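Before any comments, here is the structure.
Yeah, one chain of the complex is gone here, protein chain that is, but the others are all in their spots.
Labels run A and B following the written order; every chain starts at residue 1.
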Amino acid sequence: MTAQQDHRRRLLMDRSVPGRVGAILPSLDVPAQELPDGQLLRSDLDLPEVTEPEVVRYFTNLSQLNFSIDTHFYPLGSCTMKYNPKINDEVASLPGFAGIHPLQPDYQVQGALEIMHHVQDYLVEITGMAASSLAPLAGAQGELCGILMIQKYHQERGDSHRLKMLIPDSAHGTNPASAAMAGYHVVSIPTDSEGNCDLKALKKEATSDLAGMMITLPSTLGLFDQHIVEVCRLIHEAGGLAYADGANMNALLGQVKMGHLGFDVMHLNLHKTFSTPHGGGGPGAGPVCVQPSLQPYLPAPVVERRSYNGKESYTLVTPEKTIGKVSASHGNFGVLVRAYTYIRTLGNVGLRQVSENAVLNANYLLTHLKDRYHLPFDRPCMHEVVLSADWQKGKGVNGLETAKRLLDYGFHAPTMYFPLTVDEALLIEPTETESKETLDLFIEAMKAIDQEATETPDLVKGAPHTTPVRRLDEARAARQPDLRWQRKAEEDANS
Amino acid sequence: MQTTSDNAFQSHYMPNTPQERAEMLRVLGLDSVEDLFADIPQEYRNPALSIPPPMSELELKAELEALAKTNHDTKSYASFLGAGVYNHFIPSLVSPLINRGEFLTSYTPYQAEASQGTLQVAYEFQTMVCNLMGMEVANDGMYEGASSLAEAALMACRITGRGDICVLDTVSPTYRQVVETYARPQGLQVHVLEARNPHLPEGAACLLAQYPNYFGYLEDLASHKVATHERDALLVVSTDPIATGMFRPPGDYGADIVTGEGQGMGVPMSFGGPYVGLFATRSEYIRQMPGRIVGKTVDTDGKTGYVLTLQTREQHIRRERATSNICTSQALLALAATITLATLGKRGLRQVAELCYHKAHYAASLISRVTGYSLPLKGTFFKEMVVKCPTSPTVINERLLESSIIGGLDISHIMPDCMLLCVTEMNTRQEIEALVGALSEFSR
Partner (left out) sequence: MNPSDRKYSKEHEWAKVEDDGRIVVGITHFAQDQLGDIVFLDLPAPGTRVEQHKKLGEVESVKAVSDLFSPVGGEVVEVNQSAVDNPELVNNDPFEAGWLVKMSSSNSDKEMGNLLTSEEYEAFLESEAH
């Protein structure tokens, strides 16, 4: 029996009808020019021929197959899926921001540069660092920039033999990948029984070849490392630099400044903490903030404010010993405008309330769920809580199935199997923009699933049941990759 | 002005009221929110935060609108600035569709069952990128054009096991800088070769070319392919997707990896970002490709669906041995590009490309007739050209601005008194003629 296929999901090329038009373009208003040699021109191009209403309906229907923050509670741990204010998008699309070219001379884009300068200042203030660059286009690129600054710092001091980068075992995969892109040898540092960095292991690895250590604070376990000041001190004592991955800054806004704790460099994920929409996986922005020692190495460009004849102006400059450029332009400006709008809307008072409510909400979940789900580190969490489904696994239902079952209850699943150090991990981040009623409903659903795991485990194992598709065959996708529409394959299938 | 006290401030983004907070704290057995942060050493707690107080939407919007107006934008000015970022037509349906909350506020489709919209769009995008480039496989998007090219260079080094990256001197200088930033820390060497006659050193991993090149002209990819083939090196081409609407794609010339800046397809210029990088290659190299890839499969009922696939290449699984640290696919911009290409379609993209071509060549023919101006480069150009001016292009541009024209890019540091001028379908005949009129004032 062949399954019923959803006609709303037919691909564009299968909808294409020769002769249909989706857009009318202006007619040529200049004399036609001689075309080049036909050898240089392409003869055909496979793009769909569909009308505007067909395009609108197709993409609208596709959108409705997604879970999103606007439609669902989305407690995806380590991703900070908070409400994305609509004013941010509106402002970013003003013609004066969306319609300017990155290569226009500074004097034509003073308003844009002023915003960038304010964002630089705000991030410096929030992190307790000395300077920042908005150039990195994403968290991972911010990491790479931070690591390259550490590398250049050591090289300039003749310390080129420092080739080792320490990374906790609970870290996000981008940390080791970024360190490796800079040519570093990555050494993993275990987590102790309290969920902190294992100081004994750190002392052993803090040797004369140490370049630095990348630390996510609070960690991906949702915990604030109780020895963080000591950790930074040990790194410095060995001649290394301390890198803070700011992915989890939502827990700390206004509560503590990374620069005060001993970190030398950090990146921020503007799309997380400062609430720019995640767009189905990008765009983001990953500005870096540094102590004075690393300021000369910042990625280019940075915005400087200058005073001339009593008049202030802003200009793009290249830091003296920059690690270089990481994109063709100045950073993801549209994301920066959104972050600026967000910071101004909430202000000093509101930013502090963000972290307070985010941490309160996470602990509220922790308290209500720890009797039914194993809590690997039994202490208050920060903005997210890691639970384990290993009790459920004992009943024959694993973490993945538990998470998928949540989709049937109308909640996006938490992050699964991460951090890698916790078996059957479920990483849950509620964020500050969720109400107590939503949290209560989620708690009820989690408890109901635990009960199902006991009483009707097959119901959980087969989840999800109510989504547009059921569990997908990922092995088949990887064994026989089908990565684009192809005419021939379609014809074969029809014959 | 903010008159409320700290505790009284109730944000419109956060539901918890003081009463609810107190109630929740009681559940936790805590007295105050302070207790939640007990792990932070006391001496570092509650630092001063010098950020302005909260602001209402009404006031903030007015302030930002005023600030935006101080910029010289394409709504009020005719622009002839390009050099990698272009003012192209964005169909009206793009904005409402990409701003649908279901697309806008979702994330990376790790839960495939709850993300079929995002995943199917990715499959459409990969199809379109392959077709534009003439390549077999494409990923779901990179940050932007320059870093895509840099990642392609790293990939070529992985495939060949070699460490020498060759790049033509006709590739954008900023793109070359980004390649340097990515290559240097890994101990890879970057060699700049003359495009007129590139001699690849023995053991070269790849040759990086731009098509059309930085100066707007078509690069001789056929002969570059021969040159790379002789050294068993890979040909990597960075391209403008709009140009592929009329010109033969890099894949036709045997390119091994093709990258590009997707901004021109439905993404506003936004002062440099966010954009979407394009990345395509041959099937045989797919396991060395960076970035996210979406594949078609079936669910337990046999129904078609889409999933992230070949994920073992990526950082969340392979960590320090991943093909890249990249963790985004610029999905929202890839969506804008997909919608734009669907709307323009087969004929529309060709029309856009040809409008650019005819208008740019018309502008060139007028400008070259003005005394003191000339086109120093020979060959076929698409929508950009180098114009030699009678005086400093920066001086000329200041004058053009008075006529509500944003002029081309001053590239005097590369070619004395030269301007890189761009004409797209957005420029009317009137604008082109106004430009030429203003340029004539400097005629000598």
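To be clear about the criterion, contacts are C-beta pairs under 8 Å (C-beta built on N, C-alpha and C of every residue); 3 or more make two chains touch, one makes a residue touch a chain.
Everything numeric here is computed off the predicted structure, so don't read it as measured data.
K.L.:
Touched by the hidden chain, which of the shown chains?
P.N.:
Result for the missing chain's touching partners among shown chains: A, B.
K.L.:
Quick one: which of B:282, B:303 or B:318 touches the chain that's been left out?
P.N.:
B:318
K.L.:
Given the contact definition stated above, which residue among A:28, A:199 or A:478 touches the chain not shown here?
P.N.:
In the full complex, the listed residue that touches the missing chain is A:478.
K.L.:
Provide the residue numbers of chain B that touch the chain removed from this figure.
P.N.:
Chain B touches the missing chain through residues 287, 311-312, 317-318, 321.
K.L.:
Residue by residue, what part of chain A touches the chain that was omitted?
P.N.:
417, 474-475, 478-479
Here is the rule we go by: only the chains that are shown with their structure count from here on.
K.L.:
At what distance in angstrom does the C-alpha mean of chain B lie from that of chain A?
P.N.:
Going by mean C-alpha positions, chain A sits 18 Å from chain B.
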